[in-house]
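Structure, as structure tokens:
Only one protein chain is missing; all other protein chains are in place.
For clarity, chains are labelled A, B and C in written order, and residue numbers in each chain start from 1.
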Amino acid sequence: MFSFFKKRLRHSQIRKQAAEASRGPSPKPQTPVDASLAKNLHGIKALFGGSEDFVARPFLIRGERKAAICYVDGLVKSGLIHEAILKPFMIDSRLINDMDPFALASMEDVTAAFLVVGEVRAETDLNQAAEMCLNGDVVLFIDKMAEALVVNAKGWEKRAVTDPQTDAVIRGPREGFTESLRTNTALIRRRIKIPELRMDPITLGVRSRTHLCVTYIENVANPALVEEVKRRLHTIDTDAIINSGYVEEFIEDTPLSLFPTIYYTEKPDVVAGKLLEGRVAVITDGTPFVLTMPFLFMENFQSAEDYTVRPPIAFVLRLIRLLSFFISLVTPAFYIALTKYHQELIPTPLLFTMAAISDGLPFPSAVETAIMLAAFELIKEAGIRLPKPVGQAISIVGALVMGQAATQAGLVSAPVVIIVALTAVTSFTSPTVSDVTTILRWFLLVLATVLGGLGITLGLLTILVYLASIKSFSTDYLAPFAPLQTPDILRDTLYRAPLWSMRTRPASLKPFDAIRQKMSKPNFNDNQRPGRGERRR
Amino acid sequence: MNAKSRISGLQFFTVTACFLIGTFLRITSITSVLANDAWVSVFTGAVAYLPFLAVFLGLVKRYPGKSLFEINEAVFGAVAGRILSCVYTYFFTMILTTTLLDMANFIVGFIMPGTPITLVLAAFMVSCVYATRKGLEPLARISALLASGACLVLVVNSLLTVANADTRYLFPMFTLPFLRYVQGTHTTISLYFGESIVFLTLLPMLDTKTDIKKPMIASLLFAVVIAFLAVTREILTLGPLLPYVARPSYETMRIIDIETILTRIESIYAFIMISLTFFKACTLLFASASGIAQITRIESPKPILFPFGAFVVVFALQTYPIVGDFLYWSSNVSPFIFTIIEFILPLLTLLAAWTKGFIGSSQRLHVKKGAVRK
Amino acid sequence: MIIAGVAAMLIGIAALDLPWLIREKKRRELIVYAICLAAVSAYILLYALDVRFVTSLGLLHRFFEKTLGLHYGGFT
Partner (left out) sequence: MKSRSFTAYLLSGILLCCFLLTGCTSGAQIDQLAIVMGVGIDKGSAPDNYLVTAQIARPSHVRTANEGGAAQGKPYLDIQQEGKGISMAMYEMMRQMSRRAYLAHNEVIVISEDVAAETILPILDYFIRSLEAKFTVDLVIARGTASGLLAADSNLEQMPAKHLQNLLENQVKNASIEEMPLYKFLSDMLSPGIAPTIPIMELYTDETGIQNARVQGAAVFDGGTLAGTLSAEQTRTLQLVRDKVKSGYINLDAFGSYVSLDITHSKTSVTPRVENGRVIAKIRIRQEYILIDTGVQADITTEDAKAQLERLAAMRLIQSVESLLQDTKAQGLDVCGFGQMAYRKYPRQVEALLETWPEQYKALEVEYDVETVITITGSILRPMAPKGGEQ
């Protein structure tokens, strides 16, 4: 037995060294931009290796001085290149009679006199210039000039801002994020129009060079939190960041936990709301999902609609979401515990119906529920993965087969089908939590089969303790309830207090500036009593 | 366990309140001794506990932020201190075992007859150890939820049984022999109030200089109110049956019979009781584990929790296999054992601390006098 | 039989921390570990051979009740 441990220890060391050795491609050495145009072109063409969409177009400035522009076709606005770069150099330069192309000593003169493009940047390193091409910029080389000019001409096919698929809302903005980083930042900027809204860029992924943007509001978000997010982002040293899910896994507090500690959303108004509460958002180029952190357990049950609907209805909606989370977690286990251990809890008439039905049934109630739950998961997954029309058909057929045929054939008892249907419906109310309940449900199922009610109680207590021990970016996961910040509980968890009464931001996020507003109860209709009116103003 | 996990004053209040409610809701030995005057012993117990409390707070004032075991070593030096800590750790393990046995007998005896008791204890211990390994802070955090949940359940139950309550059961008052009142008060002090000696081991987890006097007294008062509510509810519904019933708080639940739905819901009430026992067991496990850690000088008791848990399970199974002995022990003999350990030992520590303090200050005085004379 | 199975399981879980302890060479924890596991296995052995023996709590109970006579009249 002891040798087994020793072997395991050595094995883990070996694996660690192997990981060190095969580090990814080390960043290329610096190759300075050369004075001669031909060498530069040759160098950059070598980098791109003749790939078909890389364009290098030589031309003559005023028909005398040699120059060339390089760009990746499809990533740039070709119209802009023709109008703003080529035309001035080739045509307009001819109209100015005393213009001497060779007098242009450096890129500053070029940008000062000729180019009409907005964003320009000088660049001295060829590799860096090549990377700029990949980002949709145009690189200008001029013969006998030892630096290149990078002109921003980004403009590729972008998806229009459409209605988001996830967390649809009846009343509320319909804008959803798109894949392009710039559109997303613009969408947020239009909601929070103050300069303090910072958008710090970070590029991650050795091969994917994805652009990320850490967004926060300067004097609202807790500086320590912002530092922490940036520190964690910088620790990512991976090959590629394809979508925000990668980022989420790399920087979250509890990598192997079931419960998400980072929230993702497609709606800019939700992100704006969270930023104003003092949270930090990370926008990833190439995915419409923006991450906001820290994320607390109660946020699973908050949706954008709660803030547009009137407070009492918001309370009912939240109550339903919370209850349905609990129901979808516990019902199968509770059903088994009820039928196996605590029959006296079932009211007498119901007991007769269940006894009558379960006479000829092959499986005990535990196995029966397990089968039906597995079948339900199967159908749910099939329904989602298939394209829209086929998906609908599958879920209908599945429901019919599961429901009617199984009961009539006497394979499964009706109460089990009802219980599974109830669990299915309630698990969809809050999307972020639905995948958590699918796993925990089985954990409680087994405990209930073995220990009945006691098993369920112990299971729930373990889950509660586990939740209380998680931290999301150094804020407690069950924030307003567990460490008991009572003013917050009344404000925005189960009961969404009316907006005019939310004076401070949630204390659990330790915001830099806690005061949100100085409003008081708006009463506009008792102006006939001047005394009260005056004093208030 | 790690140093940086801190508990705030409010959390200390919720932890102590949750612990005490867990203990008080299972007042069986009082109701069997004082039938319909059981509520008296809650108040006389509270009053009689005040000297205990004074000793407790005196120790805390003299050694703020130090756990019980550190105090022992500070007062009696390394070796003697550690022996005293051994006694305390054994005492905490004893309370832990009795709580577990009490809960296990309750489950096996009442709710799920037939399940082997080992199963119940093992499952309970695994989840307890898991929770304690996570450190005390998550437990402190959920204590607020558990305490409020317990109060809500108590109120709802009282409302449900109010239909069958009959205030005439309270009379005739004070007709029992005086010795029974002494036993009632003695049991309340030692078995219920005295167990708050455990909180001395939680002190190092507290934020630096939070004063624990106010939360401590607040939680004791809170527990007294809850205890009074629970006991009176039992007296009002069970009446003369009270002394004959093994688990009064459970039996009162069986009387609820509203329509055909809300009958026989006592097993749901039992599970709420189990979560409180879970919390109490975790705190006790933490206390005894940190005791062992202190004695054997290991820095964090986390790794030894699992074997210690296994030991407690087996120890519990072995001590009282027959339920009858256990019930007899817990209601008749344990008050004396508990009082000695909970009251007399801390009193000795305090006196020793004072005398040390006195000698110490007299030397300083002496020196000062000396200095003045020179 | 049940008790042996359950205790074996508890020891099994307890052994999970052993590799970490050994690697960190925590001398004292290992001693405490050994004592606890020894006690548990001793109890199981005795229980398996159903040898009835009095535990420390039982001794304390007898000491307080018989020798010191400190107990109430058992009104329950």
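Keep in mind that, in the parts below, contacts are C-beta pairs under 8 Å (C-beta built on N, C-alpha and C of every residue); 3 or more make two chains touch, one makes a residue touch a chain.
None of the values given here were measured: they were computed from a predicted structure.
Chemist: Hey, which of A:Ile236, A:Ala304, A:Ala421 or A:Val446 is the one touching the hidden chain?
Modeler: A:Val446
Chemist: Which of B:Ile255, B:Ile268 or B:Val323 touches the chain that is not shown?
Modeler: Counting the whole complex, the residue in contact with the absent chain is B:Ile255.
Chemist: Using the touch definition up top, pick the residue from B:Arg26, B:Arg133 or B:Arg180 that touches the left-out chain.
Modeler: In the full complex, the listed residue that touches the missing chain is B:Arg133.
Chemist: Contact with the hidden chain only, please: which chain B residues?
Modeler: Where chain B meets the chain not shown: residues 109-110, 112-116, 119, 122-123, 126, 130, 133, 168-169, 171-173, 175, 238-241, 244, 251, 254-255, 257, 263-264, 302, 306.
Chemist: Using the touch rule from the top, list residues of chain A that touch the missing partner.
Modeler: 256, 339-341, 343-344, 348-349, 351-359, 361, 364-365, 414, 443, 446-447, 449-452
Keep in mind that, in the parts below, only the chains that are shown with their structure count from here on.
Chemist: When the centre of a chain is set as the mean of its C-alpha atoms, what distance in Å lies between chain A and chain B?
Modeler: 47
Chemist: Between chain B and chain C, what is the gap in Å from one C-alpha centre to the other?
Modeler: For chain B versus chain C, the centre distance works out to 22 Å.
Chemist: Scan chain C for residues touching two or more other chains and write them down.
Modeler: Residues: none.
Chemist: What residues in chain B touch two or more of the other chains?
Modeler: Only 119 qualify.
Chemist: Note which residues of chain A are touching chain B in the complex, please.
Modeler: 341-342, 344-345, 347-349, 450-458, 461-462, 464-466, 468-469, 476, 478, 481-484
Chemist: Going by the contact rule at the top, pick out the chain C residues touching chain B in the complex.
Modeler: 2-3, 6-7, 9-11, 13-14, 16-17, 20-21, 26, 28-29, 31-33, 36-37, 39-40, 43-44, 47, 55-58, 60-61, 64-65, 68, 70-76
Chemist: Which residues of chain B touch chain A once you look at their complex with the stated criterion?
Modeler: Its residues touching chain A are 8, 10-11, 14, 107, 111-112, 115, 119-120, 123-124, 127, 130-131, 134-135, 137-139, 141-142, 144-145, 260-261, 263-265, 267-268, 270-271, 274-275, 278.
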